[in-house]
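What you see is the complex with one protein chain gone and the rest in place.
Our next item is chain A:
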């Protein structure tokens, strides 16, 4: 059963469904409305605009071809798109993993404690709920989850970035994920 969605979310669902039937105007509108956020995610993950542009382009081509697999009873358009774009970016990151590991500047990077919280205009019910649950985690673990989500890097690299042993990072993340599930599914 799909959760309640706002009119804005419904519009995106509608546009994606129309894209599936080859509606170019709907596709263009979907692009216009969602690209800044999706591009922002790609830039944050890849840290390089040229590559983020390539991923953005590739992912939108995929959206056009695979929109028919979108099922609004299973996911919102936002979740569907976000998943597709993050997956493309993660694939790209895995391809250049070694190069990243060699870059000391990237290795020393750590997300700030205050992770650019979404402003009032963007606070969907789902996001607010997630943030509430994230706030219940230990600060270090909360930070590790955000760093993992927005960097898209593997456990190994995540541990190196946060300067903790691999085992520690794994147990932080796993415990946090289980805690999040318990909190979110309440």
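Assume a contact is a pair of C-beta atoms (placed from the backbone, for glycine too) under 8 Å apart; a residue touches a chain by one contact, two chains touch by 3 or more; residues count from 1.
In the analysis below, contacts and distances are computed from a predicted model.
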**Request:** Write down which listed name, "Anti-sigma factor", "maltose alpha-D-glucosyltransferase", "Glycine betaine/proline transport system permease protein" or "Branched-chain amino acid transporter AzlC", is the UniProt protein name of the chain that is not shown.
**Result:** "Anti-sigma factor"
**Prompt:** Among A:68, A:83 or A:168, which one is in touch with the chain left out?
**Reply:** A:83
**Prompt:** Where does chain A touch the missing chain, residue by residue?
**Reply:** 6-9, 11-12, 24-29, 31-37, 39-41, 43-44, 48-50, 53-54, 56-57, 60-61, 64, 74-76, 78-79, 82-83, 86, 90, 94, 97, 115-119, 121-124, 126-127, 129-130, 145-146, 148-156, 158, 173-174, 177-178, 180-181, 184
